[in-house]
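Removed from the display is one protein chain of the complex; every other protein chain stays in position.
For chain A:
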Amino acid sequence: MPPAAATKLGYTPPDGGWGWAVVFGAFISIGFSYAFPKSLTIYFKEIQEYFSVSYSEIAWLSSVMLASMYAGGPVSSVLVNRYGSRPVVMVGGVMVSAGMVLASFGRTIMHLYLCVGLIGGFGLAFNLQPALTIIGTYFQVKRPLANGLAMTGSPVVLFTLAPLNQFLCDTFGWRGSFLILGSIVLNCCVAGALMRPVNKNVRPKPTTEPPECNGEATEKAATADTSAQSANLLTEANQDEIKSQGCVHKFIDLSLFKHRGFLIYLIGNIVMFFGFFAPVVFLAPYAKHQGIDEYSAAFLLSIFALVDMFIRPATGLLGNTKWIRPRIQYFFSFAVLYNGVCHLIFPLLPGYVGMVVYAVFFGLAFGMLSALLFEVLMDLVGPQRFSSAVGLVTIIECGPVLLGPPLSGALVDIFKDYKYMYYACGVFMLVPGIYFFIMHYYNYKKLDEERRHSVVVEIRTCEEAVQLKMSQDGKTGHETDG
């Protein structure tokens, strides 16, 4: 519910201006966070030969990096709550850079796990959370668009890094490439520098809600002084509230587990993530299994990435429209459902043309889902608690994200056919989709009820405040008289 969340902020987000520079910074941070582990797979063959290890041992590198990135979520949230986004992103950038530079001097595979996997992964976690959080502080009205644009970073950076990594690998070998990648990733510090903390002293613009209380008060109040006095009475009470909230917000906000919307999101996401990444991972192998040559199989992935790249900002724009914004949770549920349907239909599509059609529709579905993934969380918990929320969500999602592809791989090995894996992934996305629809319908009803209730209470409090002022006027009148 955007209106309720906005009033909790205590200021009006700029919704533009420097915000677009922040979106660009977030674009780079998010892009590196998601695309970097995936693009490192290009070096695996050379590193595997150099250290004489098996493919599964080298694949652990990606897993360790991804695991650290998700596990570092809560740590990142705590730091963002304490220090704000900018220092955390810059430290994160330096960490990944240091990890890569150290790795370029590595003598054993364990050295690589530690430097690239652990340090690099944590550094990327320090990039991801703050980037998402700061968008919430800068945007309110245009937030879905800003989120959609920022999440586009992932496919764009992947698209750029993949051929670049190939070129670096051929020219400099893996050691030199890791050194150069260490410097490229340092650009996250530039992104962090752009993430200026939002100016909270700006006068709020006229809001859409009718200032009913204000109007009544000015009608009945005699002077501006008395209204200031009553305002001061109310301000003191509020300041205590803010202080107590501040103590909690210094660390992680565990009261989120009592938040209805957050719980709905969390439970749905845990199931959904089992089937989220596996279809992407297995697209090319499935194509090759069907007898399609390597280049056409790789081309499928390119189509997927290209569609993904364009659909993310488009989804952001769509989510921003006045028809969808108030009910954006339904849009998200639709995206999840659509993903599930895509996977279920895929094994039935014949030939290479069928695969291309699937790649296009899956790209659409994946992009829609990714663009909305964090926007709906922000919508549910509000920008102030978002940082803690995203930290908790990522560490709990760690499990399904890491288990998903190996489980799917096991399904493929057992049945010797990819279609059962796609059916399973389809179910893993269909069920949460339906669940989200039902739960959010219930949630919206409850929120509407609460809002109606709070409006009634507001009117009552206004009347009390007016009465208080009137009694004070009476007192001052007595004082001036006597």
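Here is the rule we use: a residue touches a chain if its C-beta (ideal position, glycine included) is under 8 Å from a C-beta of that chain, and two chains touch if they have at least 3 such contacts; residues count from 1.
We adopt the following convention: contacts and distances are computed from a predicted model.
Participant: Looking at UniProt, which of "MRAP2 protein", "SERTA domain-containing protein", "NUBP iron-sulfur cluster assembly factor 1, cytosolic" or "Basigin isoform X2" names the chain that isn't shown?
Facilitator: Choosing among "MRAP2 protein", "SERTA domain-containing protein", "NUBP iron-sulfur cluster assembly factor 1, cytosolic" or "Basigin isoform X2", the correct UniProt name is "Basigin isoform X2".
Participant: Decide which residue listed in A:W20, A:F44 or A:F172 touches the omitted chain of the complex.
Facilitator: A:F172
Participant: Could you tell me which of A:L102, A:I180 or A:V412 touches the chain that is not displayed?
Facilitator: Checking each option in A:L102, A:I180 or A:V412, the one touching the absent chain turns out to be A:I180.
Participant: Against the chain that's been left off, what residues of chain A make contact? List them.
Facilitator: Spelled out for chain A, the touching residues are 4, 7-8, 10, 49, 104, 170, 172-173, 175-177, 179-180, 182-184, 186-187, 189-190, 193-194, 196, 199, 201-204, 211, 213-214, 217, 224, 227-228, 230-231, 234-235, 237-238, 241, 454, 457-458, 461-462, 465.
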